[in-house]
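Missing here: one protein chain of the complex. Every other protein chain is in place.
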Amino acid sequence: MTRPGSGWYVGTLARAHALTPTARSLVFTVEGWPGNEAGQHVDVRLTAPDGYQAVRSYSIASVGASGEVELAVDLLPDGEVSPFLVEELEIGDTVEMRGPLGGWFVWKPEETRPVQLIGGGSGVVPLIAMSRAHTSSASAAPMRLLYSLRSPADAFFADELSAATATVETTRHYTRTTPPDWARRPGRLTADDLAEATLPPADGPLIYICGPNGFVEVVARAMIALGHAADHVRTERFGGI
Amino acid sequence: MGHLDGNVLAGPIGDLLSFEPTTARGQCAGCGDVAVLAQATVYVHPMGYVVRCRTCDDVLLVVVDNGGRSSLNMPGLRWLEAADPA
Partner (left out) sequence: MAVFGGRRREENAAVPPGQHLTDGFPVLSAGPTPEIETADWDFLIRTESGTTHRWDWDELQALPAEDITVDIHCVTSWSKLGTSWRGVSLDTLFADVETSREFVMAHSYGGYTTNLPLEEILDGKAWIAYEYDGDALDPEHGGPARLLVPHLYLWKSAKWVRGLVLQDDDEPGFWEQNGYNMHGDPWREERYA
C-alpha cells in the first residue's frame, strides 16, 4: 500500500482508555478507512471554532483492514494538540485524519528476514502495530522488541506485550526507575545493552528504531557500530510537537 | 526542539506527487548524498517544513501551506525519483 495519502477522513472516537498516567489509547471508527500497514501514521487535524487548525502526526497502533484506527497519545506538557486528545476529547467527538501515510517505516508480513524493533517511550507505538501484524499474519520471521522506557508505570500495552500468546519477544530497559527485583540499574541504553538485548548482525535483521530524536540518533549509530548494515536500519523520529 | 525526519512529509507532500514521497530517493545538490526523503532532516517550522540534507544540512526542499494551497520549493535537490515498485 504505497500510494500517497488519500485525503482527509473523519474519525469518531469510539473507545478510549488510559495507558499510563499521561497517555491514552484512542480508538476511532473511520468511515471508508482503507486499512493500514504496520508502521504507518496519520496526520490528525483539529479545527477550532474560529477556524484555526492544528495538525499533528501520530503513529497508528492498529494494523490491517478494519474500519478502526487506534492511536496512543502521550501528553506533552507544552503541547497544543496532545493535551486536548488526552484530557478533553470525548466518546462521540470527531477529528479529521489524513492517511494512511508513510512507506518507509513499514514492516510487511511478506518479509521473511528477522526483525529487531527498538522503541524509546512513545516510540513503541508503530512497533506495537508491527508486533500485531507479526502475530496476526502468523509470520515465521523472528521478531524481537527492545522497549526503553522511564519506569514500569510508563509502559504502553504492557499486558499485550507480555501475554503468553505474544509472538514477539520483548525485553524492557528502564532509564529511571526499575521494578523492585530488576537485575540491572536504571540508565540510558548503552552499546553493551544493545549488544546483549538485540539480534546479532550475523542474523542480518531488519532494524526499526523509533522514539525521540536523541534516542534514535544514539541507538542508530550504536547498531551500525555493532556491525549492522546501514541499509538494514530504518528510523522514525518523534518530536516534542 | 530539534528536528524530525522525512517520515512526517508523507501527508504534506503526498498530494503533490503521484508517488509516495518518503520512499522517493533524491540527491543533494550540495554534497551529492543520495538518500530517501524519509532519511532527511526536517525542521517543522510552523511557517513551513524545511527539509535539509542529512549529511551537509543544505536546504533540499521547503513545503509551505499558504492558507489552503501547498507549495513545494526544491532548491537543493539535484533529482528526485520514485521508489521501485514494491
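The letters A and B name the chains in turn, as written, and every chain counts its residues from 1.
Following the convention adopted for this analysis, a residue touches a chain if its C-beta (ideal position, glycine included) is under 8 Å from a C-beta of that chain, and two chains touch if they have at least 3 such contacts.
Here the structure is a predicted model, which is why all the values come from computation and not from measurement.
Residue A:D93 is the one among A:D93, A:E160 or A:E217 that touches the chain not shown. Touching the omitted chain from chain B are residues 1, 3, 43, 45-48, 50, 52, 57, 59, 62, 64, 66-67, 71, 73, 75.
Not every partner is drawn; the one left out touches chain A at residues 46-50, 52, 54, 84, 88-90, 92-93.
As a convention for this text, only the chains that are shown with their structure count from here on.
Averaging Cα coordinates per chain places chain A and chain B 22 Å apart. Of all residues in chain B, those touching chain A in their complex are 1-8, 10-15, 17-23, 36, 38-39, 44, 83, 86.
By the touch rule above, chain A contacts chain B in their complex via residues 2-5, 7, 41, 43, 55, 57, 98-99, 101-105, 213-214, 234-241.
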